[in-house]
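Missing here: one protein chain of the complex. Every other protein chain is in place.
Right, chain A next:
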Amino acid sequence: MDTLILGLPVAYYIAMVAKVLVAFVFVLLTVAYATYAERKIIGHMQVRLGPMRTGWHGLLQPIADGVKLFFKEEIIPDQASKFAFLLAPLVALIPAFISFAVIPFGGTIEVFGYKVPLQIAAYYDQAGAQVFDINVGVLYILAMASLGVYGVVLAGWSSNSKYSLLGGLRSAAQMISYELSAGLAIIAVFMLSGSLSLHQIVAAQADGAWYVFKQPIAFVIFFICSLAEINRTPFDLPEAETELVSGFITEYSSMKYAMFFMAEYANMVTVCAVTTTLFLGGWHGPAFLPGWFWFVAKVYFLIFVCMWIRATYPRYRYDQLMHLGWKVFLPITLLNIVGTGIWIAVTQF
């Protein structure tokens, strides 16, 4: 009980490992069934049925797909740069998962007399009065998002194919452009919350004071920029089938292809979780259901919105995309920051 490692009881570490496992399994399952949900939802929106054959209403489809991809032949192009080619899927997948380390996915629960905050990189002090979490949580997420670009760029370059290279370059340019607007959009949230810690940002949104109501412009721009950063429709130019085959994943096969696929969906889950945390009040909701339920419900709703957008909008053209990012979103986010500053100055002083 009282054994301390780096000044904390052993139980804290056990709790942390348990939280890692729970979050990891949650993201993996969500990723698997997001592929199914996407096909089903888009199918119904286009008056089709979507997958129907594997299991009841196609419910076993993700498992069948996984098994199929697992047993496919692994092909590495002859002229590929082998090290980077093998590294790229991992580099794409890992940042998407480790962003979850700082996202609070629920309130506090009590296990064996210990208070455990439902956030991986957080713990209560020994008196149980105050939560400590990483106090630059939002920046950590931005940093991980900026690392995701390596997977795409490396995949594009190492495949030694025109389509892959063009897809990779496009994607890198797109991610760098939209990262900027996304980062500037959430500065307005920091200005209101006065903290970069996600725990405190969620705490500031208790009782329905969600930032989506105070910062609607920032919310819309952040969500759109996030879609662009993770290459979702209508910004899926890096893998525009009509022009580039499959973009940077053209040369990949078998499990490595599956890893890029998982990275795409894991990124979507992460982005939806971050948006929930920053703008939709995190795990706060009516008290008759536990906090984690509200968190999961909001995340799933946003994932549904992503799929809805995919079923609705056509793809942007490349110059339109750059125009939108640099000439529309960037000025609006800057004005939003100035406006928020004026508002804070007027209301607080």
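Assume a residue touches a chain if its C-beta (ideal position, glycine included) is under 8 Å from a C-beta of that chain, and two chains touch if they have at least 3 such contacts; residues count from 1.
We take it that contacts and distances are computed from a predicted model.
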Listed names "Cytochrome aa3 subunit 2", "Amino acid/amide ABC transporter membrane protein 1, HAAT family", "Multiple sugar transport system permease protein" or "NADH-quinone oxidoreductase subunit J", with the criterion being the UniProt name of the chain not displayed
"NADH-quinone oxidoreductase subunit J"
Could you tell which one of A:Leu93, A:Ile134, A:Leu184 or A:Leu244 touches the chain left off the display?
A:Ile134
Contact partner of the left-out chain, one of A:Val10, A:Ala143, A:Leu289 or A:Leu334
A:Ala143
Looking at A:Leu118, A:Val131 or A:Ala172, which makes contact with the chain not pictured?
A:Ala172
Can you name the residues of chain A that touch the chain not displayed here?
5-6, 81, 83-84, 87, 134-136, 139-140, 142-143, 146-147, 149-150, 153-154, 156-158, 165, 168-169, 172, 176, 179, 196
